[in-house]
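Notes follow once the structure below has been shown.
The complex appears here minus one protein chain, its other protein chains still in place.
Labels for the chains are A, B, C and D, by order of writing; each one numbers its residues from 1.
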Amino acid sequence: MFHVAVIAVLVALVLAVFRALAGPGVFDRMLAANSIGSLAILLLAGLGFLNGRPEWLDIGITYGLLNAVSTLAVLKFFRHGDLAFDAEDEA
Amino acid sequence: MKQDVILRVGVKTVFPFILMFALYVHFHGDYGPGGGFQAGVIIAAGIILYALVFGSAAAKRVAPVAVVERLVPAGVLIYVFGGIPGLFAGKRFLDYTVYAQDPLHGHEWGVFIVEGGVIVTVAATMIAIFYAFGDRARG
Amino acid sequence: MSRFLELLGHYNYFVTIFLMMAGLYVVIARGNMIKKLVGMSLFQTSVYLLYISPGKILGGTAPIVDARFAVYSNPLPHVLILTAIVVGVATLALGLALVVRINEAYGSVEEDEIFARDGKTRDGKTRDGETRDGES
Amino acid sequence: MELAINAVLLTLLVAISLGIIRQRSLFGVVLLAGAYSFLIASILIVLDAVDVAMTEAAVGAGISTVVLLATLHLTGSMEYPKPRPAVLPLFVCAVTGVALIWGTWDLPGFGVAVAPIHQATVPEYLRVAEAHLIAPNVVTAVLADYRGYDTMGETTVVFTAGIGVMLLLRGRRKVGADAGLDAKPGAKT
Partner (left out) sequence: MALLIDALSWLCIVTGSGFVVVGAIGMVRMPDLFTRMQAASLIDTVGAGLLLFGFMLQAGFGLVTVKLVVLLALFFFIGPMVSHALAQAALHEGVKPILAEDRRGRLDRKAKAGGK
């Protein structure tokens, strides 16, 4: 049954990579990159159960955190340009 | 992004758990994937996330520049000093069996100290790099 | 069938070499320095694959010892690459810092423009502040 | 199954790397590099390198994206529109690639346990670990214990790189030199 999950996630990964390569705008690429991160977490969980060693979900948590960090960094770059931008500076 | 309520609340909630999780990765490194290098990078990522949402001035209150810059060499020194007791005991540099009677426990203590050095250096270096790039932008 | 499986196994090496060449191509064919650095990290990841792929044993599991398993993949390449990754990002940051300084000194990160500008200054008309900046 | 997953992920990796080569906006390159590092982390999971996968995801997707974006802010994010002639580099890469692929024919097959890499030193590590003389995670144990000198060197390299970045980027910008250069036509990309 874990095969089903892993295959589904792989199919979704192929489609997400297609969107990342084809995506007309920057935001489409960003969305696809974020989805690739989420799918990598699901793939990791599925593979862990498939191989009988599910105790490595820590790696998945790391992926999730770093996915959020990189996406927020990109978005902040888009809004302010400067990654270390402060609202206090503006005032 | 400081005005953004959703991001602010979300990051404020997640931030302590990131640091806790980094410590878990560090101390659980003997029994699962993890260790000093990974934990250091995760701590740095947590601080960077904080700096992204609250601005770098707020992040510098959490991790002051002076402290971070002193921690960069401090980690290497912890590593090196972790190896020196072996020399005094007449054994080789980085020989951990001197730390306890039982060689296994000695190895565990040695790995613990050395990994402590690694996490300090890696985390501090990554944060210092981020600060350096961020400060350059404002001249 | 076995021939196909053998090729599928060698696919790892093919992809590794493809990525290596892709990185090399970006480094030598593109003039933008940031893109060159990204190409260098492509090359670097191909080296990770080159080390990790031979360490895998089919049917084995990750080298975290547990009573339930008997066959483990090779941990030694993992150790070498683990440290290489962290060092890799530190050196990438160093390279990017150099690029930032080059951009401040020359006003460009394109190799062609920098060479053109250097050619101009080398014809006797040296600008003091700039050369001193470049040397320090 | 392992081989099939591996093959699919490697193909996606090739696709993303082609995308990185073709992409002219540096911003897009950074985004694709993030996706690339998630994919390579997944491949490392399939190849049983869990510690490496964790590090690669953390470093590649998190830190290097942030550092690259910070650099883009300082330098400007469009690649120079005029492409260079690509025939010679392509030729060099193709020749080198073919030579390297020719070299792989003699390598042992993928995933066989009798390959030479698995014969020396590693069985000893695994035996010691199974006898509970070192930590169960062999990677951490070898990293900090057997190869302690190596890791000390790596830590020193990280430290040196950090110091180098600080030396290059801290301190005041030379405003005069900067302004003089920027006034020249064509200085900004």
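The working rule: a contact is a pair of C-beta atoms (placed from the backbone, for glycine too) under 8 Å apart; a residue touches a chain by one contact, two chains touch by 3 or more.
Remember, it's a predicted structure, so these values are computed and weren't measured experimentally.
*Asks:* Which of the chains on display does the removed chain touch in the whole complex?
*Replies:* A, B
*Asks:* To test your reading of the contact rule: which positions on subunit B touch the chain that is missing from view?
*Replies:* With respect to the unshown chain, the touching residues of subunit B are 1, 4, 6-7, 10-11, 13-14.
*Asks:* Against the chain that's been left off, what residues of subunit A make contact? List them.
*Replies:* Spelled out for subunit A, the touching residues are 1-2, 4-5, 7-9, 11-13, 15-16, 18-19, 25, 27-28, 30-32, 34-35, 38-39, 41-42, 45-46, 49, 54-55, 57-58, 60-61, 64-65, 67-68, 71-72, 75, 78-79.
Just so we're on the same page, only the chains that are shown with their structure count from here on.
*Asks:* Cα centroid separation between subunit C and subunit D, in whole Å?
*Replies:* About 5 Å separates the centre of subunit C from that of subunit D.
*Asks:* In angstrom, rounded to a whole number, how far apart do the mean CA points of subunit B and subunit D lie?
*Replies:* The computed centroid separation for subunit B versus subunit D comes out at 21 Å.
*Asks:* How many angstrom lie between the centres of subunit B and subunit C, each centre taken as the mean Cα position?
*Replies:* Spacing between the chain centres: roughly 25 Å.
*Asks:* For subunit B, jot down the residues that touch at least 2 other chains.
*Replies:* Only 25, 31-35, 37-38, 41-42, 45, 48, 122, 125-126, 129-130, 132-137 qualify.
*Asks:* Enumerate the residues of subunit D that touch no fewer than two other chains.
*Replies:* Residues 30, 50-51, 53-55, 58-59, 62-63, 66-67, 70-74, 136-137, 139, 143, 151, 158, 161-162, 165, 168-169, 173 of subunit D touch two or more partner chains.
*Asks:* Which bits of subunit B are touching subunit A when the two form their complex?
*Replies:* Going through subunit B, the ones touching subunit A are 1-3, 7, 14, 18, 21, 24-25, 28, 32-34, 38, 42, 45-46, 48-49, 51-53, 55-58, 130-131, 133-135, 137-138.
*Asks:* For the complex, which residues does subunit C have touching subunit B?
*Replies:* Spelled out, the residues of subunit C in touch with subunit B are 62, 64, 82-83, 85-86, 89-90, 93, 96-97, 100.
*Asks:* Which subunit B residues qualify as touching subunit C in the complex?
*Replies:* 31-33, 35, 37, 40-41, 122, 125-126, 129, 132-133, 136
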